[in-house]
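A short write-up of the structure that comes next.
The other protein chains are all here in position, but one chain of the complex has been omitted.
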Amino acid sequence: MSEVDLIEGFRDPEHMKALAALIKKECKSKINIMEVCGGHTHTIMKFGLSQILPEFIEFVHGPGCPVCIMPKERIDHAIALASMPNTILATLGDMIRVPGSKTSLQKLRAEGKDIRSLYSPLDVIKIAQENPDKNVVFFAIGFETTTPMSAVLMQHTIENKLTNVFFHINHVTVPEAVEAIMGDGNALIDAFLGPSHVSVITGYKIYEPIAEKYHTPIVVAGFEPTDVMESVLRIVRQVNEGKSVVDNEYARAVSREGNLKAQALVNTYFEKRTHFRWRGIGDIPNSALKLRAEYAAFDAEIVFDDVLPKTELNDHKLCICGDILKGRAKPFDCKVFGKACTPTNPMGSCMVSSEGACSAYFKYGKLNLKGARA
Amino acid sequence: MCLSIPSKVIEIDENNYATVDTMGVKRKVTLDLIAEKVNIGDYVLIHVGFAMNKISKEHAEDSIAAYNEIAEAMQNGEISEEEGNNNYV
Partner (left out) sequence: MSKKILLSHGGGGEETQNLIKELFFKHFDNEILLRMEDAASLVMESTKIAFTTDSFVVSPLFFKGGNIGKLAIAGTVNDLSMMGAKPKYLTCSFMIEEGFEYAKLEEIVISMRDEMAKSGVKIVAGDTKVVPRGGVDGLFINTAGIGEIQYEGISAHNLAEGDVIIVSNEVGNHGACILATREEIELESDLQTDCASLWKPVEALINAGVKIHALRDATRGGLSAVLNEWAETSKVCIEVDEAKIPVAQEVKGVCELLGFEPYEFANEGTMVICLPQSEAQKALDVLQRFPETTKCALIGKVTTAFTCKVVLHTPWGSERFLEPPKGELLPRIC
């Protein structure tokens, strides 16, 4: 088995067809399945799984896109930090494109500010060493998958005795987000596809309280299309048997306990915040991390507190991302979807990053979906 | 964001960095997050310049074998595409 088999072996059209047929045969009632993770949204849209699955399997797109859920005021934090003199702001991925209240990091970079889009957090070390007279601020984003990497960066920062590296921590956690969605009893969700790579780090034990409290099956699914299809089949079978347990489809990468070394590293440097605002959802207690007090000297929110804006900013009232995230609406239900709100001009969290539900629908989904407009 | 892909370890250096190969494209990733020993030829999941864990070939092979069985069952007519309950609540 090669790594090609590990990717393409889980995309075999014959397997997909057979799994779809089996799901169609066994599914006896409508099931709303929330895929928490943006990567799963991507898989579902790119491979057109909604078209292959029977109509009574419906996907609800969850808040698993760490860029999407970043409230505008914190994007403005990034802009404020990047605007400081003698500062290099570094971050990962899509963050550069996301607009704050007035501008984006990408636009700021075009105006001459030093803003770096990194492929790995560890690049910060080299940048800091090459620019000893500058402040290097790492704007850290991501769910539990990416938090350990920030922890290792902290470790390297300390080992290298760097005093010009600072962290703005926006790491968030999955279980509390799911809790927030299910908590008011209004969500129309019957089961969950558990995130693939969050689970690699945390282990699938973190979902057990949710399955028990809300009686929803949770199947931890791999990223490939057959992983998702098989996980849907397992959900169907649990529903048929009246079960609601955590099941691990992604056994080749996920265990119950997860990566203990990564978890220990995270615990060394970070602790939970009591509150954190999620764009589109609002405040979710204990859902985000910050640096521990003993590392305050590295905490950009403390060190540069005076430049950081404090006002909370809400989205346009036509934006229905909050309902989309709870499974109560689809992107096509939104009046501004594809018109005033597009990937280049996002108005709300779901359109912001390529993993957001609205963005995925915009790119892949305008064909053959319920309520689709060409 | 959680973009992560299986890759084969083809080299490990003295700083605990592994060179991994994904479909002919090679990259260096750090093994700092992996507690157990990583060997040349192992498969790892990589994410933003780190290896997150090792992939179990045995589990992968089991999964694919299970899919092959289902596909075979379909070819033998044991699962019909027309069957199934199309009524839903």
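As written, the chain order gives the labels A and B, with residue 1 at the start of each chain.
Throughout what follows, a contact is a pair of C-beta atoms (placed from the backbone, for glycine too) under 8 Å apart; a residue touches a chain by one contact, two chains touch by 3 or more.
Predicted model only: the values in this text are computed from it and were never measured.
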{"item": "Contacting the left-out chain in the complete assembly, out of A:L49, A:I115, A:A211 or A:C358", "value": "A:L49"}
{"item": "Hidden partner chain, touching residue among A:V4, A:I158, A:A264 or A:A297", "value": "A:V4"}
{"item": "Which residue of A:G203, A:P225, A:P331 or A:G356 touches the chain not shown here", "value": "A:P225"}
{"item": "Contact set of chain B toward the excluded chain (per top definition)", "value": "3, 5, 19, 22-28"}
{"item": "Missing-chain contacts mapped onto chain A", "value": "4, 7, 11, 13, 16-17, 20, 45-52, 97, 106, 118-119, 123, 225, 343-344, 354, 362-368, 374"}
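Please note the rule applied: only the chains that are shown with their structure count from here on.
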{"item": "Distance from the mean Cα position of chain B to that of chain A, given in whole angstrom", "value": "20"}
{"item": "Residues of chain B that touch chain A when the two form their complex", "value": "1-8, 21-23, 30, 32-35, 43, 45, 47-50, 52-53, 55-57, 59-64, 66-68, 70-71, 73-74, 79-81, 83-86, 88-89"}
{"item": "Footprint of chain B on chain A - complex, ascending", "value": "1-7, 9-10, 12, 14-15, 17-19, 21-22, 24-30, 37-39, 54-56, 64-67, 92-94, 118-123, 141-143, 145-146, 148-149, 152, 195-198, 200-201, 223, 226-227, 230, 251-253, 259-262, 265, 353, 355"}
